[in-house]
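What follows is a single structure, written as structure tokens, with notes after it.
Removed: one protein chain of the complex. Kept in place: all other protein chains.
Right, chain A next:
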Amino acid sequence: MMLKRNGLKTIAAALVLAVSLTACSTAGGNGGGDYPKKPFIVTAPSGAGGGWDKTARSLTKVLSETKLIEQTMTVENKPGGGGTVFLGEYVAKDSKDPYKLFVSSPPILINNLKKEGNSPYGYKDVTPLAQITKDFGAIAVAAGSKYNDLQSLIDAIKADPKSVTLAGGSAPGSMDHLISVLPAFKSGIDPKTVKYLSYDGGGEAIAALLGKNADAIGTDISSLGSYLKAGKIKILAVTSSERLGGDFKDVPTMKELGLDAEFNIWRGVFGPKEMTGEQVAFWDKKLKELSENQVWQKELVANDWASEYRNAADFKTFLEQQEKDVQDLLTALGMQK
């Protein structure tokens, strides 16, 4: 069931109006030009409590606390269709409003490329401003599993795809599914033959793994840490380009294992399509300062997020590359648009 805090929308709007009147007179000197001079609204395209919502709230909180942004920043929730509802409205109504930003993650690419539940808009219809966090996909099996490395799992799938059940916390064609089939796909197995069970959320998928109702799961590695520490699971591989530190230092990357597979689960900040160079430069500067700020680093640790900053230009290049990867996978799955 979706959840929400937008009952306060009207109040927030009234506040925004009130603050904007005062802000006009005070914010003139900020950033050189006349941007920004109004309060910002940062939208989380989901209900309260999810990953996007937490990112939006942490971001605005730290930007205000550290006085990097002096204008008021309000978080709005706009759930529906995994972000699709929001993006449709945003592109249609707000593409000229540089005071409305939003946070997103790989689904903005995936939803645009896949056939079912398609979003007609993608990252090209908005302006990527920065990547602010990263996470990676991982393939895990239960501690007692007969698979001790990724190769043996892939061999088993190769020998008889029907004998191995993979699971994840989201629907086919979405992130967990793509991560689950990624190693098989890169090993030359037709990903359509890989058996994938989708559960309602990562927690249920892990339950299925521990309860032996699935042989392996594909999900984000940050949610697996405590199970690894408790000795309940083995993580066979991670989709990062280099080994991660801490609890995951013994987990090999797919690259090390000879697979040309990478998948970065990023979270980023976006603005409307029609932003001026000056406005993009403003956010480049502010978000870079944020990424180096102590308070932000603490906030990341508190939320179990890993820091990674890419500026607007790098982020765009990166998205182009990831879009290709996702397109390849979806095409192989027969789920592309």
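Methods note: contacts are C-beta pairs under 8 Å (C-beta built on N, C-alpha and C of every residue); 3 or more make two chains touch, one makes a residue touch a chain; residues count from 1.
Definition applied: contacts and distances are computed from a predicted model.
With the options "histidine kinase", "2',3'-cyclic-nucleotide 2'-phosphodiesterase (5'-nucleotidase family)", "Tripartite tricarboxylate transporter permease" or "RagB/SusD family nutrient uptake outer membrane protein" in hand, the undepicted chain maps to the protein name "Tripartite tricarboxylate transporter permease" (source: UniProt). The omitted chain makes contact with just one of the residues A:L68, A:A156 or A:A171: A:A171.
Only one of the listed residues, A:S226, A:S241, A:T276 or A:T317, touches the absent chain: A:S226. Touching residues on chain A toward the chain that is not drawn are 1-7, 9, 47-49, 53-54, 57, 77-82, 84-85, 88, 114, 116-117, 119, 162, 165, 170-174, 177, 195-201, 203-204, 206-208, 210-214, 225-227, 229-230, 232, 301-304, 335.
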